[in-house]
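Mind having a look at this structure? Questions to follow.
Yeah, one chain of the complex is gone here, protein chain that is, but the others are all in their spots.
Chains: A, B and C, in written order; residue numbering restarts at 1 for each.
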């Protein structure tokens, strides 16, 4: 959910969408109210501008290479999000629209499953053309056309496209996060360990880990089908769940705490791991989180600011579900279910915009998780709740596999082909990260990744049963 | 477990154990009451005898070969279950016990994770020695020793070993089912399509599919930690769940119904599948259930009685979770969660011993699922409930991933290393199959396999939300 | 070839055939003279009897399992060689012949390339049926029928089948060697390291390595197209080659010498290896020949007589081309080309039947290479030449890739599809081994394997340029 005003104004928007950036493709309910369009146009411009601002320090070479099949090149992110606005808005609602380049649909569509319709994901890095410069020109052209349509379209068109623009904005924001985690993964391939952006370090303490009580019973989670604010379809319907009393940690697990796990043989003891986790540890010879390297008796960590010694107070990040789950077992605790997490966040998490999220001004962005007691980098951020770091810093692995909510119905139409299709073999993460745009996160938001994934800003919040 | 008398007599047995045969290794609570030992000894003898009776038609060649890493050779099953009694009972409770063959521990242990301790699973088929004949001699020797101990042991020993014998029996029964599904997979490798056992076909109708109502609300599922009867640790603790009103099918999906799904392009339409399921279909070029082959305009099915035309009324079997889930979507229904299934089975499923299960006398066994209205093959079987085929015929895929119950605690000791460690990446199946020994199944029993697994007798029961 | 009489008598037999057992399928020239048929029938019976005699110590379980795709089960060897006589002789020349079992053609044909025609090689170990006992019955029936035909056939038939019987004999002999190397590989999979056959060890010295001179110039190698004795098509035509003066070692490299190579870091120094060899060493983590294991400060070697300390005087065996080539570089020598080897063998190699080959009486067989100065195990063996171990003990890797001789023409007909088709990516070995039947080897014989292959009895003979 974004800047609340605009969302409310857009009326009863219930759109299907995907948990991950590559998958959405929404056709919203038609009844939305197009009212404060200038606000929407401004928000559109701001979000679109952030994407290019994030690329300021990148060379054309940085923007084309793909470091692994899971990651996409920067250029592809910039083009794909643009194609989204062109295909779903201009192509349908701009009178007599002529495609910017007829071949871009094939190149930058991530959407349809039928074989041959789109360039294969794992080979996105082979597309040296169009160049980054040409993609930026494409962005400028489409942005101007969308703004033009928003300011000159008749009322019927505006009513139709307003919710689509909002979806496009959320889609863009998902890709902003992926752009950051993907470029981090790429730059790390270089023996030179180049920095993406130098950022000041704010020394702070994480404080002692405390526990917050949450009362059990029947609770409701998820988003009602007729809620006014934006949400993805996988957050619906709102429904009842039952759980017992439990406690949740008041901050994330720190680097120092995770280093103690390593020190205690965490990566060498099969009894701490799920069987599939232990196989993964051995297959990939994991001995620490992604981006950590040993340097004598200390650990270095590659961040978007380059290679540095780990901050013992900052939250551990870039860990898989398997590592989170093993750590929790070692710490004689467990991970929360997503129902528990969402209930705890509603009670103790505070304002979702108040965390270490991706600021709209990149000079306010940290690009890395920070210690629980750090002052918010962004002066615009609000006060968080007692469940510190609930929003921002790191996505928090839950013990819940990504499954449909009871009564979940995928939307009809083209999107119906795709919604929910990833509901197998993945685990839910909650709360957003330092790379999640500030206006993109909410307590009901369900992110999901395979239990082996480590290149996102993922971390650990412990839960436990009362003594 | 079913034969209630002996279990009750054994007292408050709560033992850790594994959902799948290869994983257990239980140290039971010490307080069990060893009383009706002659019953236990008889049960032991019966179950052990069934394992060898199942091998009657097999040559030494059939018993040594491993058809895939997931499957084990018959000989290995026979030896491993025997080693289980030797290692956990004789070696510990028989005074001055001398191992039958010191090398068998390494060869037939499936248990400890530390590398090098055991022969690798995927290479069990390389063990041509000891021969099948030598393994049978090993079985006879250990059986005699266990019976000797059961009849001559002092009271303290008997109190200790009675629950271990019962665990060994359940462990043996799990391997009986695997022995059958593994030998089926092996014999099918042969272009000769040999029969394991000729069985009479009982023509019968499956009848129309009907729907049974189950009322929603807070329900309890699972087994209390202090329940008297045997259950595996993953069935505990008994706990509350919430679900809404739903309906469950009164029989399994038939071959004819599944053939209509194929006819309708079921294996060629990505919109019907989870993304991971669709990838699997393409990777393995699936076009039908395992063991089906096209013969002109009809389907043949390889069964333990050889290759035959499919029985349209019999339940479809040897399908993956992905196929079950896709079929349900196609049929505008869904799979039940395990909480729904267990509640429905308790209300409508009837006597767990009443189904088409593996009879103790092999001449009563069908070795294949049969139509819903078939007379029970085994005259000893009871009347089932209105939720026909609830127990036996096919394991029923649920929509639930295999996860720990709230408050689940793995037991202490050596077993603690293993319990629950498979709780990732697998889905729960319920109800037993035609290859599940009759005294082995119960409503709370949680079986689990990867969503791609097809070589078990797995099938589909539909559920749906009320209109 | 050895039993010279019968071959000569068979006349101008020039048949196409394959260097390796699985590949032949010969249609001989029609003009051969069928004369001393009783000798041929005797030879047939002796060779066929040796195959079964080799299996005396094997259980049915040993005979069915396949340890790797390159190796075939014992049972398959026994059946395939039998099918060869049935398909090429009985089926064509026995009046109104009815196949022993119509399905055996599919199961035991290794011959035609068209997809679907035959059981895939890598899955031969899945064929548990027919059983070993049934395969032996098949052998007895076919043997009787062939002998019957040889004694009762009319002259025309006899003229036609005599060369086919001889080819079948050579084919059988190739499979005898593979049977031994394949069963060795299988038994070695077992942690029990069982012995195939206990054999007495004959302590002997290998003596100092000496060098024999061979004068350079234009030489002829290969077999003339109209030679009377049997030879495979790849040995023709006889043709001229040119090489310079060189020297060849008077015995094979010993275990002690090879251990010195290891001691000197042989497996850890990339400068000693071909690039592809070094990749192989790292990929498979080779640190010694196949079947060697370290035991404290000594090396153990698994032989067909079980696990034993290496004999320092015996030739090193079970090494790849890459290891042979690296050893030669380390020893400041090289491998001979096949033209050099054949010329040297003709000058210095002595009688091809005089070496440590597979004796017709298995109690005379060593089943392992022996030291250069050992007394011949078989009292029937002749005196070898100064180029000791030239025939028998180990196949000797040459530096020549397996390529067609100039003017080589594959024969017409069905066989033409296959001859020469393996002439890429393999290296030539010469001289036979302890597992090569005594009457099977000759100086022109070209064996060939991939440079990574180690499960044959392969060894090293050094060559060098004159100082």
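By our rule, contacts are C-beta pairs under 8 Å (C-beta built on N, C-alpha and C of every residue); 3 or more make two chains touch, one makes a residue touch a chain.
Bear in mind the structure is a predicted one, so any value in this text is a computation, not a measurement.
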Visible chains that the absent chain touches, using the contact criterion stated earlier: A, C
Residue of C:154, C:208, C:275 or C:297 touching the missing chain in the full complex: C:275
Which residue of C:240, C:294 or C:361 touches the chain not shown here: C:240
Sole residue of A:95, A:129 or A:298 that reaches the chain not shown, by the stated touch rule: A:129
Positions on chain A contacted by the hidden chain, ascending: 59-65, 67, 75, 103, 106-107, 119, 123, 125-129, 131-132, 186-187, 189-192, 194
Residues of chain C (touch criterion as defined above) contacting the omitted chain: 113-114, 218, 239-244, 270-271, 273-278, 322, 325, 399-401, 403-404, 406-407, 416-417, 421-425, 451, 465
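The definition used in the following text is that only the chains that are shown with their structure count from here on.
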Contact graph of the chains (line, ring, star, complete, other): line
Numbering shared by both copies at the chain C-chain B contact, with half separating same from different: same
Chain nearest the overall Cα centroid: B
Interchain centroid distance [CA atoms averaged], chain A/chain B, Å: 40
CA centroid of chain A to CA centroid of chain C, Å: 63
Intercentroid distance (Cα basis), chain C paired with chain B, Å: 48
Of all residues in chain C, the ones touching two or more other chains: none
